[in-house]
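With one protein chain held back, the other chains of the complex are shown just where they sit.
Showing chain A:
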Amino acid sequence: MDRIQKLEKEINNLRKALQEKESELFEMKRNWMPVHPNNNLNQEDAAQLQQHNLKNVTKVYYGDKLPKWAIERYSRQILLPDIGVQGQEKLCAAKVLVVGAGGLGCPASVYLAGAGVGEIGIVDYDSVDLTNIHRQILHTERDQNTSKAESAADTLRSINSHIKITPYTVQLDSNNALGIASRYDVILDCSDNVPTRYLLNDVCAIAKKPLISGSALKMEGQLTVYGYRADRNHNEKDLSHQGPCYRCVFPNPPPAEAVGSCSANGVAGPVPGVIGALQALEAIKLIVGQTHEKLLVGRLLIFDGEDVTFRTVKLRPRNSQCAACSESPTITRLVDYEAFCKAQAKEKDLDLQILSPEYRITASQLEEQLKKLILEVDSNQKERHLLVDVRSEAEFNMCRIDGAVNYPIDQFRGDKVDEILRMVNDKNQVTFVCRRGNDSQIAAKMVIDLIDEEHKGNVKDLVGGLHAWSDSVDRDFPIY
């Protein structure tokens, strides 16, 4: 054990030393970057930069600003007529904010960093969990429990030391969002919840920035560009063209119970990979000045990994009465988006209190009752204790308490409820379980509301669900 602890300590120190050396190298290399017109450098620094750059440019003049290393490094994309030297200069001067360092944000920022986008900000309040890694490709096993934004920034720096990466380990909200977003030219919505999507839309409407919005769940993904304004692009023929914003298309948020999440519904890793990569492509095209016909402006891409179809559908135009992006918006400052959406901006565990305490038992109590029951069965008593697991079939197949039966909450009504009612009426004890103890309360309440008064006491719900079971009864039970 001593040896292990010693090694862990040594590795941590080495890692720290490596990080210090890397940031030293980064600072040195940064002074060799092309001069950005937008850089807030004082004159002395700028002159010094210019000097460095001049030294780094060989006799043949490659472009206005790009030094030799940049021409070489980015040559494969500079070769494209769609990008070219001018496009690369714009990329090197561009600042992109990626909101969410998850399944979308990771692949999106990898390609932006690779493409030499001058500054990338990456926002995420959360820390790396082992269940993230199958899709969140910037994080590794050793990054577990560290800040996602920091972990992503570290990997991005290792991909490109010539660009500036700024991690923001914060929950984006109405107080900080405008301050952060206003430092950037383009915003990528790689978030995982409805309130943040409305927040980002309004931020972009107020700050007049384009929003490249991606989303993914299970086997499907969606992508579009919101809030595009042609007057910021000199290549546009019609400078008055403006694409719709999120609120133009979805003025009202969906009911919270209709919104799925990766942790509840699952997601195939490559699906956000596809969408995140395409978000980066749209950002690159937008930065180099492609016009709205070529961008996903006013169009929504729908990807279905199940049968591998990509489909692009036409969205409605910008709403001239839109609350956020019209000429006379009613939203002139950010509001409370969690209240507006009646949902949390964190994909965090809800802790519902639907049932009163007498209908709830703890994991340890449940274990005791089950043990007692085994003794009773041995002594030929008729009474049974039924464990009703209301998670989805896929979750039930993944792991379950021995002897539990599966009644998925989605289909828990009608005949299914009647079956349970019959069992309770036959004097069986029924305990509902689910992953965290929320759905199980809903199911238990349905039964309690229907059952005769005398049997109500036989219906229980496991507090904290299978997570609690794993914590206090069976350490080998997987927490997912």
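Things to note:
By definition in this document, a contact is a pair of C-beta atoms (placed from the backbone, for glycine too) under 8 Å apart; a residue touches a chain by one contact, two chains touch by 3 or more; residues count from 1.
As a convention for this text, contacts and distances are computed from a predicted model.
Protein name for the hidden chain, per its UniProt entry and selected from "Ubiquilin-4", "39S ribosomal protein L1, mitochondrial-like", "Tom7-domain-containing protein" or "Ubiquitin-related modifier 1 homolog": "Ubiquitin-related modifier 1 homolog". Annotation: of A:6, A:134, A:413 or A:427, A:413 touches the absent chain (contact as defined above). Annotation: of A:199, A:216 or A:366, A:216 touches the absent chain (contact as defined above).
In the complete complex, the residue from A:255, A:403 or A:457 that touches the missing chain is A:255.
Of the options A:88, A:193 or A:470, the residue whose C-beta touches the omitted chain is A:193.
One chain of the complex is left out; on chain A, the residues touching it are 100, 102-105, 189-194, 197, 214-218, 220-222, 249-255, 257-262, 265, 267, 272, 300, 302, 304, 306, 311-316, 410, 413.
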